[in-house]
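One chain of protein is taken out of this complex; the other chains stay put.
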Amino acid sequence: MEDFNWKEYLKDSFISMLWFSLLLFPMLVMKITVKGGMADVTYRWGYLVVIPVSAFILSALWKYFRERQQGGDKADKRGEIAALFRRTFIENRTVKKVSIISAILIMAFYPVFSGMYNTNVMISALIYIMLGLGLNIVLGLGGMLHLGHAAFFAVGAYTYGLFFKYAGQFFVDAGISTGWMFWIALPAGGIMAAVFGVLLSLPVLRLRGDYLAIVTLAFGEIMRMVLQNWGNVTGGATGISLIPRPWLFGINVTPRLAAVYIYYIVFAFVIISIITVSRLENSRIGRAWEAMREDEIACQSMGIDLVRNKLTAFILGSVWAGVAGVLFASQTTYINPDSFTIWESILILCIVVLGGTGSISGVILGALIIKLLPEYMRAFAQYRLLVFGLALVLMMIFRPGGIIKKVRKIYRFPLDEENDAAAEGQN
Amino acid sequence: MEKIMEIDNLSMVFGGLKAIDNVNMSINSGAITALIGPNGAGKTTLFNCITGVYKPTSGSVSIKKPGQKESEKISGLKPHIINRKGLARTFQNIRLFSNMSVLENVMVGRHHKLKANIMGALLRDRKTREEEEKVVNDSYEILKKINLHKFVNEMARNLPYGAQRRLEIARALSTDPFLLLLDEPAAGMNPLETRELEDTINRLRSEEKITILLIEHDMSLVMNISEHIYVVDYGKMIAEGSPDEVKRNPDVIKAYLGE
Partner (left out) sequence: MDYFLKLLLSGTAKGSIYALIALGYTMVYGIIKLINFAHGEIYMIGAFVALLVGGTLQSAGVNPAVILVVSTLAAVFFAAAYGLTMEKIAYKPLRTAPRLSVLISAIGMSMFLQNLVLLSQTEKYLSFPSFLPEFLFLKPIRGYINSTQFIILIITSIVMVLLTLLIKFTLIGKAMRATSQDREMAQLVGININSVITVTFIIGSATAAIGGILICSYMGQINYYIGFIAGIKAFVAAVLGGIGSIPGAVLGSFVLGWTESLGTGYISSDYEDSFAFIILILILTVKPSGILGRKENQKV
């Protein structure tokens, strides 16, 4: 604290106060409306107080945190405390077990003690957990910045939607419940997504990281435009409605019960996803993916076939999104292209990056924050993209690993344990 | 002596720059061979051509594994194929998987020795579990050989510099090569570490029967351990021979000291 240079802080803050007042004046203070060819500008003078004050404070905070980040020994001390915290709480086996079990219990009984609205909100959060975990394979493990994830979500949803639209009558005529269609669509959606994944990966897999991002983005937009404009097949902007809910022993259930039913189906899929990702992560395949993310050239030189491993990561991620799409269609019973825009892809990106790239619990937390916060804080909802955008920037600068950083598996060897014991004996 | 690698009229051109110019070279089985030359001479480029990171503009590289009769051409193949044929390398500008643990870095090298596919990884059947256990133990053994086992669970990027260089070697070893290419393994090491490295390299040759080709600027290390030395300058091979021959060669002296 003795070297706290308040003069410099004051100077910097004062400059940014002036600078941001100027910068934001036209955007925040002025407001334009155009009526009948004539522009009408109104002024919101209140901002002239808000901007300088917040610029002053934020600038000081920015400087403080940047300096702390760069500072050496102080940071080490904090690192120690953080490590201690991690050891006692996060890496502690009992704590981990207890929290996992209680989380599963809460989630398992969630629809029982919450209303239909809350159940539906939670279903969509769970679907986004699946989407996040799928993207986590591609981005978190494989290191490929995939900005077209929503397109595969769409492939799944539309597989179900179109299947219903064109084959539904057949099921009705044959006297089979249309609810069965869900169970056929589920694998079909995954397979279709895989097919599209292969198609996209042909051009994509040879590309460098940033080109891959832009091509996947382009793919997502093309997909959305096709859905939007190919009206007589896809239903165009109005989409497809009255998609049947999953079959439940032929019972014609109330919407509330249907929501509960779908909740459990989605919940089961989330559990499966978690197990899948965590098992893959600690297998030879997951290690190859991570090596590929860390350094492609070294990875190849260690005998790993880059194209093949990228392909599996990409396809697996796509399949996950496809299955999530089918679940989504069955929950909302109504789909249109608006649910699958580039912003949806970017939201899924936010889930992974903000939650914790590569970390399963991080992705879960990310999905809950991003889907539930705007839902339950209505006032916040309109600012969500603004906030998430800013959060992406700040996260990259101050905490690139995300809120919950990935914890690496610890391997124990007999000799190690002897060493540890010896070391502890000395203390 | 059996030749295990033969480089024939190899050239590599970048734009207008001939980084390698008609180089010929051969490596004897079980030998420690050094490749030296001033900065920018084209040594690393030659490694890149051998290991498939670059596709050479012309010429060829062929190998003959010890005990095999036929030699096979490897130039033009993909790096992972070349690696699977038994050539492993380290990188001059350390290229570890920095956010993975030391053990995992080595485990990655064993990737293609393992068989588990996605289904195996998901179901974790007995075969996969046993395989996984074996790779963990094998990797640990490799780390022990290079004296890195005290860092097993450490993140690769947190290792001291010298240890990172050694981890590069351990990772390369884990792919079970018969020919190991080391690109400036002693760069940035202190004298003590360099001496240990010298022991390690000698041990690899005598105990593991691995042939070694190394690029190095540390002349005392080169003169101490190598039987045969190749000297490149401006992409051309200007001299070769035993350490004593090379030391006395006027062209080499000129290349190092300038005109």
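Per-chain numbering from 1; labels A and B assigned in written order.
The rule we apply is simple: contacts are C-beta pairs under 8 Å (C-beta built on N, C-alpha and C of every residue); 3 or more make two chains touch, one makes a residue touch a chain.
Keep in mind it's a predicted model, so treat the numbers as computed, not measured.
**Student:** Write down which of A:A60, A:A218, A:L373 or A:I403 is the residue touching the left-out chain.
**Tutor:** A:A218
**Student:** Considering the whole complex, which of A:I346, A:L368 or A:I404 touches the chain not shown?
**Tutor:** Hidden-chain contact among the options goes to A:I346.
**Student:** In the full complex, which of A:I32, A:V49, A:V112 or A:A379 touches the chain missing from this view?
**Tutor:** Only one listed residue reaches the unshown chain, and that is A:I32.
**Student:** Applying the definition given at the start, please give the residues of chain B touching the unseen chain.
**Tutor:** 14, 44, 48, 53-54, 91
**Student:** Across the whole complex, list the residues on chain A that are touched by the chain not included here.
**Tutor:** For chain A, the residues touching the absent chain are 19, 22-23, 26-28, 30-34, 37-41, 66, 143, 145, 202-203, 206-211, 213-215, 217-219, 221-222, 225-226, 229, 297, 346, 349, 353, 382-383, 385-386, 388-393, 395-397, 400.
Here, only the chains that are shown with their structure count from here on.
**Student:** Would you mind pulling out the distance in Å between where the CA atoms of chain A average out and where those of chain B do?
**Tutor:** Taking the mean C-alpha position of each chain, the two centres sit 40 Å apart.
**Student:** Please name which positions on chain B make contact with chain A in the complex.
**Tutor:** 51-53, 78-80, 83-84, 88-89, 91, 95-101, 103-104, 107-112, 114, 116-118, 120-122, 124, 128, 132, 135-136, 140, 149-150, 152-153, 155, 171-172, 174-175
**Student:** Could you list, by residue number, the parts of chain A that touch chain B in their complex?
**Tutor:** Listed in rising order, the residues of chain A that touch chain B are 276, 279-280, 282-288, 290-291, 294-295, 297-306, 312, 316, 408-411, 413, 415-416, 419.
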